[in-house]
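Encoded as structure tokens, here's the structure I'll be asking about.
Excluded from the complex is one protein chain; the other protein chains are retained at their positions.
Showing chain A:
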């Protein structure tokens, strides 16, 4: 038979940009419908900002505030920008567990047998997760104002939200990779916490790093969550911004450049 010896000279069809947007749009709709079917999946985005803000402000706020020299009100001004940074990381994790569940159902086979770009499925997940994060940030700011946060700088607030979104979308690629590589959602969650906890608490999010031992400060100073929190403080409350802003953006670029191609590659070749 001639087919066995025929050489394939034709190249494969490319997907135009409009096609990518259409596919990503259809998949975003799918992920939004999930939330509509299962509103409980929004509980974490709703409750996390409320509970964490109340906990930190009323449990630690008094004593750390005293040390900072501004009392509880002073601590609120310190911790709220940090909370935005923290949530960008905590909520990003959901992208990995959701993805892992997808893989364990047959629907991923269907997607991969359709003529769509492999990135579309991943981009849609990230877009919906960013929307969830925006919702959580709105909730956070409402609680923040209720516990005494002063919004003096709206431009700074929006810049902070933008910067958090940039950093979050980079870290989501890491969680997506975990979602593709690890066997089930539980492993993704467990692994996620191992990454999450040291980064969140070994940072300047909840308390200034001045009193920490030198070895820990070496870590916290380069922890992107510290720089994100410090940049957020500068933007929202006042103070130096440039250094922390550039370090955070640098981290985002590096993490995305490494994790995104790897996640897409793993997604493409996963059998």
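The working rule: a contact is a pair of C-beta atoms (placed from the backbone, for glycine too) under 8 Å apart; a residue touches a chain by one contact, two chains touch by 3 or more; residues count from 1.
Quick note on the criterion: contacts and distances are computed from a predicted model.
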Mind telling me which option in "Succinate dehydrogenase / fumarate reductase membrane anchor subunit", "Aspartyl/glutamyl-tRNA(Asn/Gln) amidotransferase subunit B", "Molybdopterin synthase catalytic subunit" or "ABC-type xenobiotic transporter" is what UniProt lists for the chain we can't see? "ABC-type xenobiotic transporter"
Touching the hidden chain, out of A:34, A:58, A:158 or A:246, is A:34
Residue in contact with the excluded chain [from A:112, A:217 or A:266]: A:112
Interface residues of chain A (partner: the chain not displayed): 1-4, 6, 8-15, 19, 22-23, 25-27, 29-30, 33-34, 37-38, 105-116, 269, 271
